[in-house]
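With one protein chain withheld, the remaining protein chains of the complex are depicted in position.
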Amino acid sequence: MLKFILRRIVFMIPQLLILSILIFALAKAMPGDALTGRLASNPKMDAHTLMELKHKLGMDDPLPIQYGRWIKGLFHGDLGMSIIHQIPVTQLIAGKLGNTILLGVAVLILSYLIAIPLGVISGRWTDTWADKLIVGYNYVTFATPLFIFALLVLFIFGFVLGWFPTSGSIDIQAQNGTFAYYMSKLNHLVLPAFSGAIVSTTVTIQFLRNEIIDTKLKDFVKTARAKGVSESKVYNHHIFRNSLLPIAAFLGYDIVYVIGGSVFLESIYGYPGIGQLFLTSIMQRDYSVVTALVMISGLATLVGTLLSDIILSAVDPRIRIE
Amino acid sequence: MKVEIINPKQQKQKKEKKHGVFSILWREIVKDKLALASLMLLGLILIIVYGTSLLLNQDKIVKVDLLSIYSPPSAEHWLGTDYGGRDILGQLIIGARNSFTIGLCITLLTGCIGLCVGLCAGYFGGKVDNTIMRVIDFFLILPMLMLIIVFVSILPKYNVFSFILIMSAFLWTGKARLIRSKTLAERELDYVSASKTLGTPDWKIIFREVLPNLSSIIIVNLTLNLAGNIGIESGLTYLGFGLPESTPSLGTLVSYATNPDILQNKWWVWLPASLLILVMMLCINYIGNAFKRAADARQRLG
Partner (left out) sequence: MKKKHGLKFLSLLVVLGMLLSACSNSTSGSGNTASKGNAEENIGKFPKSVKNNKTPIKDGTLHYALVSDTPFEGTLNYAFYEGQPDADVMQFFDIPLFSVNKNYEITNDGPATYKLSNDNKTITVTIKDNVNWSDGKPVTAQDYEYSFLVIGNKDYTGVRYGDELMQSIVGMKEYHEGKASNISGIKIINDKTLSITFTKANPSLLTGLWAYAMPKHYLGDVPIKDLAKSDKIHKAPIGFGPFKIKKIVPGESVEFERNDDFYAGKPKLKSIILKVVNPKVIVQALKKGEVDVAGEFPEDQYMAAKGSKNIQLIGQIDLAYNYIGFKLGHWDAKKSVNVMDNPKFQDKRLRQAMAYAIDTKTVGDKLYHGLRFPATSLIPPSFPDWYDKNANAIGYDPAKAKKLLDEAGYKDIDGDGFREDPNGKKFTINFLFMSGGDIAEPLAKFYIQCWKNVGLNVQLVDGRLAEFNSFYKMVQNDDPKVDIFAGAWGTGTDVDPYGLYGRDVSFNYSRFVSDKNDQLLADGHSEKAFDHAYRKKIYDEWQTYMNDEMPVIPTLFRSNITPVNNRVKGLNANYGTDVNAWANVTVTSATPDVE
């Protein structure tokens, strides 16, 4: 197992390296640069000063030099400066990462909390009204795009009913570190986490239900029943654990979404996070932020898939890694 | 002991249950009334959509008429107009055609690629599996959103087909991973070892023995994908990177609902598209269910 993990980590290095070259080339290939947007707000700048500024920011050095500078910085943990926010990228990302991870984990936990019981009920008692209700709910949430759903949830629970706050991640008047502070943070988390979770339950429920239906018909289940094992033990012990396989495979994957954030949720709920940072940085051509985020998420994906494989091998002896 | 002489002629008259793939599928659908209804409804929708769109003039539909912005449904515009004064019904029809084409093509493309890659990786295992998985990993770490934005900005001709190609290039990886993990499990089973002992070539084992056993998850995945891909561009449109504006699609119609004014007061812009997506999804799902049962003999109804 250890050799396996080590070998995978060794493979990560060339992958990340190729990614870094690709992303760097891509960032430079996009039309416009970070100064294009700046100039829109201050059109009275003359060409000479513009050249000077570009030089100061290192934007007119030949590409390989810029790339080299960036890679060197990466190894020292220096992700460069965000031209738009004017603070170091590390500081910028660190500030928003906390929020994003919090929301991501909340969505993850909520979605499994909802999906697994529903999937089990649906799979175990197929064709009953409970199953039909769940399947129906599945279709509706699947057909609704996330941003529409998030807006609806916000309108109904935030504005109309007024049960939850409608924007931000925290109430500014709450004192840091007090109980009220944590409660406020949780309070602001409910609506976005809820919208995000509901929409992501679809696939899990579908697969779980399908797996259970398939497993139900397998011979070993018949054998267990013939041996007199109680129905609930058959389900909870035998069928359930076998059906979790595809879901376990996705678990490592989900980490990527936790770190990556959702630009829809963050924008609609005014919840500053990484997803939105990524999108606006692309639009504003803030290269250092874009490349840093891509590298981070690339690393997270690779780690996630590795985790996924480890979990899969632990859960399913047939694919055990020696 | 009675010896029964069976009349050969009578034997022939016994109804022969055909075992061809399509007849199995067809029987399964017919037996399930819901699937049959879905098939007919979907067929009807597709015929109307594809047929009418041939007759409709796309240019006329997208012509901007500032005087009738946001008109509610009327005799002239059966489903009212949108922010450019353009007829919604026309956009709905052409949009449904575009969306369904996109959904179908992406599903088929990603399905084929994902299936082949996943099967090979899972079946051969070892070094082949490793290499393929690393390639897949690389695709996974590519920033999809950013690449889409770059392509949209750079490509001079950006239409439905380029969109399909771009999306397919990214979306096959999930399927490949799924198929691969299932194949890994399957190849340990006895029937595979048995076939190998018999000397059956690998490709035959993969496609004629392992593949059918994966059919249930493949079909579930395919139907989910097809249903999901129909609205796939709505998210991108919300961000501003969907199809070019003069190409109507269901996703863009639905994304208008993010404007609260339209959501509450001008329902005719987005509601028909949402309902159409929902209906098509449901139909595809019920038909898919029938296919799934057809694939697994133990679950067949007929």
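When the chains are written out, they are named A and B in that same order, and each has its own residue count from 1.
Simple rule for what comes next: contacts are C-beta pairs under 8 Å (C-beta built on N, C-alpha and C of every residue); 3 or more make two chains touch, one makes a residue touch a chain.
Fair warning: this is a prediction, and the values are worked out from it, not measured in the lab.
Enquirer: Which one, A:M12, A:A27, A:M81 or A:L189, makes contact with the chain that was left out?
Expert: A:M81
Enquirer: Consider the whole complex, including the chain that is not shown, and state which of B:W26, B:Y50 or B:Y83 touches that chain.
Expert: For the chain that is not drawn, the touching residue is B:Y83.
Enquirer: Of the residues A:I268, A:L293 or A:L306, I need the one that contacts the missing chain.
Expert: Of all options in A:I268, A:L293 or A:L306, contact with the hidden chain holds for A:I268.
Enquirer: Write the list of chain B residues that the hidden chain touches.
Expert: 33-34, 37, 62-64, 66-67, 69-72, 83-86, 152-153, 156-158, 240, 244-246, 256, 258-261, 263-267, 271, 274-275, 278, 282
Enquirer: Please output the residues of chain A touching the missing chain, sorted low to high.
Expert: 30-33, 36-50, 53, 56-57, 81, 84-88, 91, 95-96, 129, 132-133, 135-137, 139-140, 143, 151-152, 154-156, 159-160, 162, 166-170, 172-173, 267-272, 276, 280, 283, 285
We adopt the following convention: only the chains that are shown with their structure count from here on.
Enquirer: State, to the nearest whole Å, the distance from the C-alpha centre of chain A to the C-alpha centre of chain B.
Expert: Distance between chain centres, rounded to whole Å: 24 Å.
Enquirer: Over in the complex, which chain A residues touch chain B? Could you list them?
Expert: 11, 15-16, 18-19, 22-23, 26, 29-31, 139-140, 142-148, 151, 155, 203, 206-207, 210, 213-214, 217, 245-246, 249, 263-264, 278-279, 282-283, 290, 293-294, 297-298, 301-302, 305, 312, 316, 318-319
Enquirer: List the residues on chain B that touch chain A in their complex, please.
Expert: 133-134, 137-138, 140-143, 145-147, 149-150, 153-154, 177-178, 181-182, 184-185, 188, 216-217, 220, 224, 227-228, 231, 234-235, 238-239, 251, 254-255, 257-258, 260, 263, 274, 277-278, 281-282, 285, 292, 296, 298-299
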